[in-house]
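Data block below; observations after.
Here the complex is missing a single protein chain, while all its other protein chains stay put.
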Amino acid sequence: MEVWHRMKRSPMAVIGLVLIIVLFVMALFANVIAPFTYSKQNLVHAFESPSSKYIFGTDEFGRDIFSRIVYGARISLQVGFIAVGISMFIGGFLGALAGYYGGKIDNVIMRIMDVLLSIPSILLAIAIAASLGPGLFNLMIAVGISAIPNYARIVRGSVLSIRGQEFVEAAKAVGSSDLRIIFKHIIPNCTAPIIVQATLGVATAILTAAGLSFIGLGIQPPIPEWGAMLSSGRSYIRDYPYMTLFPGLAIMITILALNFVGDGLRDALDPKLKR
Amino acid sequence: MTKNGTLVEVKNLKKYFNTKRGLLHAVDDVSFRITKGETLGLVGESGCGKSTLGRVMIRLLDATAGEVHFDGEDILKYSPGKMKELRKRVQIVFQDPYSCLNPRLTVSELIAEPLIVNKVFRDKASMNARIRELMETVGLAERLETVYPHELDGGRRQRIGIARSLALKPEFIVLDEPVSALDVCIQAQILNLLDHLKKEFGYTYVFISHNLSVVKHVSDRIAVMYLGKIVELSDYKVIFTDPLHPYTQALLSAIPIAKVGSKRDRIILEGDVPSPIEPPEGCRFAGRCLYRQDRCTTETPELREIAPDRFVACHFARNLKRGGK
Partner (left out) sequence: MNERKLLLDIQDLTIHYETEAGRVRAVEHLYLELGYGETLGFVGETGAGKTTTALGVMQLIPSPPGAFKGGKVLFEGEDLLAKSEAEMRSIRGGKIAMIFQDPMTSLNPVITVDKQIAEMIALHRDVNEKEALEQAVQMLDIVGIRPERAKDYPHQFSGGMKQRVVIAIALACDPALLIADEPTTALDVTIQAQVLELMKELKRKYNTSMIMITHDLGIVAEICDRVAIMYAGRVVEYADTKTLFERHVHPYTEGLFNSIPDLGEDQEDLKTIMGLMPDPTNLPTGCSFHPRCPYAVETCSRETPAFVEVEPGHKVACPVRAAAGKNGKERAS
């Protein structure tokens, strides 16, 4: 696809893509890559600095930080993609309905979205996570719901611009039902902005999840979520800075990589749209 | 079919739009008949309502008031179920070959759409056979089945649009500026195609265009529209040799003729086409008319049959005198 060619031209996008692939590999083959399990405690070796045995050192329970980071990739990617999946499908569907029918339906849906948007997304996520209770699954739902309005807005905008195109009129002229028009004709032509938003959205989701875990919502120990690791490392930051350094770096690199890919995709898709 | 072979009869059709600045009279009390097998040309400049009229006639837009009788029945009163049935008999070809085709579908899928939606075929094989048949009819090579519209030029895209409209074997086709976006040579190819199709299958056309020489070439009768109303309706030859309405006269004299040394009295209209929003009382054309009289600004002229099959909406048709007010 020509999109691929254009993406290859941007070195940042390529770097980002490589890093994401590395992340996926880490997540998939965590049990092979990580020398230890993420929960194995070894109090004798607690607070050890990075060494050849413990590449990133150990935490307060003697657990290998490197292994926890590797397993943590799994968690982050799961949260990122599933949360985005939730927001994309629910938000996208609502946005499509609002954009296609307009009028009262549009009003009702978008006003609900406005209410959600008026609450800072992280607070919204906190509220949902707190009410649902702890757990990975609830974390994904909380993060997912908080991002629904973004997708609703984007899809609605796309649908509005496509709805006026003659091929939609043509579909009506041959007797197509509204539902068929939305799913077969309109939505496939809206994918570009959604893809870009989704890519960047994964980054935000991971960050939000890290934030929630940092303050104790969502993931429960001993699950190695990077944000939670950051949080527990806080108390020891003066003496053992590596306990916060590595999870922090992992988060930063992942977010950067996703942003590079998202930017690259946006640029690659845009000229095509302009044409 | 009713008396005299009338296939379509439009009665007092109105389409108004609510805009922020007031009520837009896109189609304002239009009435006419179309005989089976004829081509009615619909001409006018931007804002005259011809495209809107074409769409309201086949209920792609809902009318504000009036009746549209197709084969004796008022289709504006049809239930959604009956409308779906009707779609098989009335079709439309759009102006812009670049936006009337879903860019994500291949040529074959685009033509298949009406067949799928109306469940015409039980199995894929018969449907594909029909698609190939349609492509051949409009002159599209078979190898283009899997191609996407953006890979093709305007002429071929327009052929796809035509093939799509023929898929359900309609009787009546509204053609909304089908060749305006095409280059002259391709335009001629498509006009020839439309002509052949009509001769072979006996379609009834409404041909909407702003290009008078094209309309003359294809039409049996021509209706001239101005600001939502029909101002003249006559046989295609007569309207060119003996235009009765002052607007028709001005329109005809404005066309640049591709002949050297043709001298003619150019009627240059003053001012711009007024807005169809909250139009003035009386004759809509009075503001720019050279023959304007007092009566013209107070009384709206009706479309009257002034001679057999010749309709004009002007108080002073055949008695035009300059220097009114």
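Just so it is clear, A and B label the chains in written order, and each chain counts residues from 1 on its own.
FYI, a residue touches a chain if its C-beta (ideal position, glycine included) is under 8 Å from a C-beta of that chain, and two chains touch if they have at least 3 such contacts.
These numbers come from a predicted model, not from an experiment.
Visitor: Which shown chains does the hidden chain touch?
Guide: Looking at the entire complex, the absent chain's contacts are B.
Visitor: Determine which one of B:Ser31, B:Thr137, B:Gln189 or B:Thr297 touches the chain that has been left out.
Guide: Of these options, the touching residue for the absent chain is B:Gln189.
Visitor: Which residue among B:Gly81, B:Gly261 or B:Pro308 touches the omitted chain?
Guide: B:Gly261
Visitor: Among B:Leu53, B:Ala250, B:Ala286 or B:Leu303, which residue is in contact with the omitted chain in the full complex?
Guide: Selected residue, touching the omitted chain: B:Ala250.
Visitor: Counting contacts across the full complex, list the positions on subunit B that touch the omitted chain.
Guide: Answer for subunit B: residues 45-46, 153, 155, 183-189, 191-192, 195, 210, 212-214, 216-217, 240, 250-251, 253-262, 266, 268-269, 272-273 touch the chain left out.
The working rule: only the chains that are shown with their structure count from here on.
Visitor: At what distance in angstrom does the C-alpha mean of subunit B lie from that of subunit A?
Guide: 51
Visitor: Which of the residues in subunit A come into contact with subunit B in the complex?
Guide: Contacts found on subunit A: 165-167, 169-177, 180, 185, 188-189.
Visitor: In their complex, what parts of subunit B are in touch with subunit A?
Guide: Residues 55, 58, 60, 84, 87-88, 91-92, 94-96, 99-104, 113-114, 117-118, 161, 164-165, 167-168 of subunit B touch subunit A in their complex.
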